[in-house]
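As you look at this complex, bear in mind that one protein chain is not there, while each of the others sits in place.
And now, chain A:
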Amino acid sequence: MFCILAFIILGSAVMCVTTKKIMRAATFLLFVLFGVAGLYFLLDYTYLAAAQISIYAGGITMMYIFAIQLVGKRTLQGMVERLRGCRIIGGMIVSVIGLATVVLVFLKNSFITSSALTDGEEVPMDVIGNALLGSDKYQYVLPFEFISVFLLACIIGGIIVARKEKETK
């Protein structure tokens, strides 16, 4: 199951960054997000997977599609993007060097005990609710409230930025 999900995620991600058409990139992004939600289901974090599907796949992808439609018809139809060779090679070098470093650190350290993930039980919903709205140690009411204020600030900021400029004078 993990191998299928990994194949879907990595294949869709590669297609997402290499495809020319921007609409296809958004569609492949949707597949990547569903695959990541499947990984959360595999880790028995059902609530996280549901949040991933509803926020990312439901909200953010819709927003991208609307933005693509708004930005223009010329972009939609076969956006001829001049991918220069030197830039591709540079990006390739940067990613491969970084990937080699990170994978080496992950595989060669002694901190991560090389054990299979234990087949944990699903986190019960009342534990999540109590932790999310409690104010003791290891409880998260402050970030929860802070993120609501942050979302409000982002709504106002988005409206102000995207508003049509009024004709001055």
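Just so we're on the same page, a residue touches a chain if its C-beta (ideal position, glycine included) is under 8 Å from a C-beta of that chain, and two chains touch if they have at least 3 such contacts; residues count from 1.
Throughout what follows, contacts and distances are computed from a predicted model.
The subunit not displayed here is recorded in UniProt as "NADH-quinone oxidoreductase subunit K", chosen from "ABC transporter ATP-binding protein", "Anti-sigma-W factor RsiW", "NADH-quinone oxidoreductase subunit K" or "Mannose-specific PTS system IIC component". The chain not displayed touches chain A at residues 2, 6, 9-10, 13-14, 16-17, 22, 25-26, 29, 32-33, 36, 39-40, 43-45, 47-48, 51-52, 55-56, 59-60, 63-64, 67-68, 70-72, 75, 79, 81-83, 87-88, 90-92, 94-96, 98-99, 102-103, 106-107, 112, 114-121, 123, 127-128, 131-132, 138, 140, 143, 147, 150-151, 154-155, 157-159, 161-162, 164.
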